[in-house]
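Below you will find the structure I want to go over with you.
One chain of protein is taken out of this complex; the other chains stay put.
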Amino acid sequence: MLGLLARTDWGALGTHLRAPVVWPAIRLSVLTTLVTVALCFVLGTPLAWLLSRARGAVATWLRALMTVPVVLPPVVGGVALLMAFGRRGVVGRPVFEAFGVSLPFTPTAVVLAQLFVSMPFFVLAVEGAMRSVDERYDAVAATLGASPLRIFTRVALPLAGPGILSGAALAWARALGEFGATITFAGNFAGTTQTAPLAVYVALQNDPQAAIALSLAMLLVSLLVLGLLRGRWLR
Amino acid sequence: MLGLLARTDWGALGTHLRAPVVWPAIRLSVLTTLVTVALCFVLGTPLAWLLSRARGAVATWLRALMTVPVVLPPVVGGVALLMAFGRRGVVGRPVFEAFGVSLPFTPTAVVLAQLFVSMPFFVLAVEGAMRSVDERYDAVAATLGASPLRIFTRVALPLAGPGILSGAALAWARALGEFGATITFAGNFAGTTQTAPLAVYVALQNDPQAAIALSLAMLLVSLLVLGLLRGRWLR
Amino acid sequence: MTLDARVRAHRGGFAVDVALEAADRAVVAVLGPNGAGKTTLLHALAGLLRLDEGHVRVDGQAWAEGRLHLEPARRAVGLLAADHLLFPHLSARGNVAFGPRSRGASREAAHARAEAELAALGVRELAERRPGQLSHGQAQRVALARALATDPRLLLLDEPLSALDPSTRPQVRAGLAARLRDYDGVTVVVTHDPLDALTLADQLVFVEDGAVVQVGPPSEVVARPRTPYVAHVVGLNLFAGTAPDGTRVETGVGPVVTGGHEHRGASWVSFAPTAVALYPQEPHGSTRNVWPARVVAVELAGQSARVRLDVGGEALLAEVTAGSVATLRLQPGSRLWAGVKATEVTAYPS
Amino acid sequence: MTLDARVRAHRGGFAVDVALEAADRAVVAVLGPNGAGKTTLLHALAGLLRLDEGHVRVDGQAWAEGRLHLEPARRAVGLLAADHLLFPHLSARGNVAFGPRSRGASREAAHARAEAELAALGVRELAERRPGQLSHGQAQRVALARALATDPRLLLLDEPLSALDPSTRPQVRAGLAARLRDYDGVTVVVTHDPLDALTLADQLVFVEDGAVVQVGPPSEVVARPRTPYVAHVVGLNLFAGTAPDGTRVETGVGPVVTGGHEHRGASWVSFAPTAVALYPQEPHGSTRNVWPARVVAVELAGQSARVRLDVGGEALLAEVTAGSVATLRLQPGSRLWAGVKATEVTAYPS
Partner (left out) sequence: ACSPATSEDTGASGTGSAGSGGTVTVLAAASLTEPLTALAEAYEQDHDGVRVALSFGSSTTLAQQIAEGAPVDVYASAGESALDLLPADAAQDGGRATIARNTVEIATPPDNPGGVAGLQDLADRDLDVVLCAETVPCGKAADEVLERAGISPHVVSREVDVKATLTKVTLGEADAAMVYHSDVVSAGSDVTGVEIPDADNVTLTYPLLWFSTDPDVVGFAQYVTGDAGRAALEKAGFLAP
């Protein structure tokens, strides 16, 4: 960080940030990551809850399985996604043949790639937080007649609130920084699938200063978003 | 995942895994990631505790700052590290001139790169879990005469146990999959700094099947480690 | 609505084996020493704990039996846990409305119900507060309101009044008693306070070490305790012995002359602490049972005093006026004489 | 060791303002209705809550004063919280040993101490258990042991005995009383049970709505309550009125003839429930004070009964034998006459 700041050519910063690819990339990043986080929340929270309350070998292995996308180098993850959802993929081919739609090279693919890499962070962080919540509240809610769904939405969810926010921040940051899976699965086309990290990487190939300028812009955005949201929602 | 498995050339798997670079890479990965997780725990847990108990703007921004390495594309992170700890770096140059040691391109650099990317996951996950722990236990411990250090080690730490394990699993997985910062900061020397993801990258250059085989081996290792540890330590 | 339960269950190494039967609208009070298994029993009835054996049937419908085990949410129970466990993120009103909402009431209906329940327990003005902003006794009343608000078929109350102050407690108790009399379901209330039990319950169940030791309507249990613990709770002195004839029982403190009894053989004798008179010297008069005694402790309670005595190794409790304590200069270690008239002594087979 | 405190503090919108002074080895009991601010007071003394104003000095050393605020860990306090808050991850022994260990004892010493404290409270055999494996009453005793094990200079107990069963409670209370008498520090105990207060304390402090309403040694408070709440707790009937002369006090129930008094003007009159006699018809005899009354509630407690009466809108409590309840066929709504002899009535200036 300090190294980065120390070597930044502050004078040229403005010029770099006015490059035409910068703002579309940042806008795309912000949009896709927000969708990703929303999906993480919708899909991941129930999963985290189930994992936190489940016992036995199935849950243990499911939990380990959740870490797969974390361990997999993102590029390999992207290849796996292509093999599954690509035009020739296990799922993608029948869909393409039936409807003529194909995912890769679309913003949807960007979201999918981000979801693939950030979901585990969300689920595992939220699961840890939910496990630290006293299970007796679940029991009390059950005796009051609450269905598992209601226990989840009205008891587990609010009680694990801080953990969920942490998890969402984590997942959002991870999605924002996501590079390998996106480039492999969604490609890199300015305006459609070129997110900020892709723009940074591409810039890095011939003008490190421009790359650094873009990175700093990304960081600024993320600091602002996280700082403000946290400032508002947490104490 | 399924896509990956479906397209694997199972017959050749054995051959690929016997390639001479495979085991040194996996060994290096396992060793460095274990060191990384240990460091995460030692450095990150107190930080998470402080963050979880701190109020006010400083903590909020510190928390947001923690997500920087997550947001930064890893390659850029690697460049930043190089600029800080390289032989010409802000920190690296005085150290090199004084002691003649330089970090980059050593296993230590691998650990540093992994620490850089995985620490935030650990800290944020653990912080979320610690915040879900009833603060009244802290208060009771204080009236019993416990110093803040003792409250931390004897009360906060064990009560946040599940969250810490989640965080460690997350950080470990992230470190294991780390690629961009490592290749940039530590280089890609077989046996010294070529971790499993780097080996996958190299293999991908000329033999995608070999890359997939290696990825599967990595996954297997991680599943085994996480599955067994969790099975043993958590219910 | 009726309850028919035979609960065999365990928590760790501890097992309970208790049978309970209760008719429509009955209130059963469960009493017993700490660790006897009262809470364990309630949890088993609520479905939080699986039965090892036995059954729980409410209104003829099995909630647990053999391999059947209805989840708590599918039993129409209301449970007030001893450590009230109010949801920390909901207001008092939100906590009370949680049950009705869970069981399908509209938001308005649930809130109105919550307001009514809170008002009945004198905590309406706390409706907006979070549990963290309530005192202990206030929180307990909110938790009680929450349990009552679901109209359960089986209402389980674990020490519902323990945190209430002495002026609130009788009011809440009286309100609860009235409420339970009209309430069309079975209530099981665990309490350590005999006054709660006597005021609220139709039937007392004493549990010791996981098993029932005495069951019966209050009047019977109060008159004829069958274990020292029960005697203690109902405030009687109790001795075990053998009746050789219809006038005496041989006990650990020697022969006790009774008011007359039919049975022979193994026998309990009991008498009230208020029936025990204390004398500085050995009395000579109509009092038939007289023992030398040593004072163990004196407890002043309001205007009367309870004097714990040791009579030849057995504990004896006497209740006298606060004035007598001063007159007799009672203090631990004092030696004196204790007497009970034969007409005050009851004997019954054990 | 002495305590000199003037606590002004607040929790949300609620404020307490209480002055406490206690000499070496003193035991102060704090009583008051739910929500009066007792727990808030203890938390302020422990340092969990900052003072808005005032001071806490122990042995002349300031723990809080002006801007000074020692953290709880730096005050030599022992706090038993009402919701015991045992550390869930430590065994009972580990919980009790936590304090001594924190204050520097060796592992062996701390464990030995923990064993001893647990044994004194009758829960030694539970030493290995986790709090989740204890019953409510067992957990409370472990928490009490934990608070006692630190040898604090200021011991703060919040409802220490509320979960104990009626046979354990007197034993623990007696043990605690003996312990506190010998213990070289100040104890502040919050309780709802007058028996606890009278047994343990040298001084009673009644708090209502954040402020002290009556302070004094037990004997004085018991004899001359100064608020209806205090009267209720000590088990007396209390009426406010004005004394025009040395024989009568004009009260809400009409003139009450007393046993004679010196003062004139604003006055309290009080008498024991046992002094109240009940008559089916208006009595004509020596009883000077006679009122028509309506039965509000009847509570049977062991061998006696408490009858709550309504006398012209004021509450009156009578204590009679269980037998009289049957004889008089007392039940809510019954109308009858209540009488008190003038010699049983005390009057004192308010």
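Miscellaneous remarks
Which chain is which? They are A, B, C and D, in the order written, and residues in each are numbered from 1.
Assume a residue touches a chain if its C-beta (ideal position, glycine included) is under 8 Å from a C-beta of that chain, and two chains touch if they have at least 3 such contacts.
All of these numbers come straight from a predicted model, not from anything done at the bench.
Note on the chain not shown: across the whole complex it touches A, B.
Note on the undisplayed chain: of the listed residues B:V30, B:L51 or B:M83, the one touching it is B:M83. From the options A:P104, A:P120, A:G145 or A:G177, the residue with contact to the unseen chain in the full assembly is A:P104. Residues of chain B that touch the chain left out of view are 75, 79, 82-83, 86-89, 92, 96, 102, 104-105, 183-184, 187-190, 192-194, 201-202, 204-206, 208.
Across the interface with the omitted chain, chain A contributes residues 75, 79, 82-83, 86-88, 102, 104-105, 183-184, 186-190, 193-194, 198, 201-208.
Just so it is clear, only the chains that are shown with their structure count from here on.
Considering every other chain in turn, the ones in contact with both chain B and chain C prove to be A, D. Note: centroid distance chain B to chain D, computed from Cα atoms, is 57 Å.
Multi-chain contact residues of chain D (touching two or more other chains) are absent.
Shared interface positions of chain B, defined as residues touching 2 or more other chains, are 159.
If you sketch which chains touch which, the chains form one closed loop in which each chain touches exactly two neighbours. Pairwise chain contacts present here: A-B, A-C, B-D, C-D [touch as defined]. Interface residues of chain C, counted against chain D in their complex, comprise 11-12, 32-36, 38-39, 82-83, 133-138, 141, 158-159, 162-170, 173-174, 192-195, 198-199, 218, 222, 229, 232-236, 272-274, 297, 299-304, 308, 321. Contact residues on chain A toward chain C in their complex (touch as defined above): 136-137, 139-148, 150-151, 154-155, 158-159, 161. Within the complex formed with chain A, the residues of chain B that make contact are 1-4, 6-7, 55, 57, 60-61, 63-65, 67-68, 70-76, 79-85, 89-91, 120-121, 124-134, 159-160, 162-167, 169-170, 173-174, 176-177, 179-180, 197, 200-201, 204, 208, 211-212, 215, 218-219, 222-223, 226-227, 230-231, 234-235.
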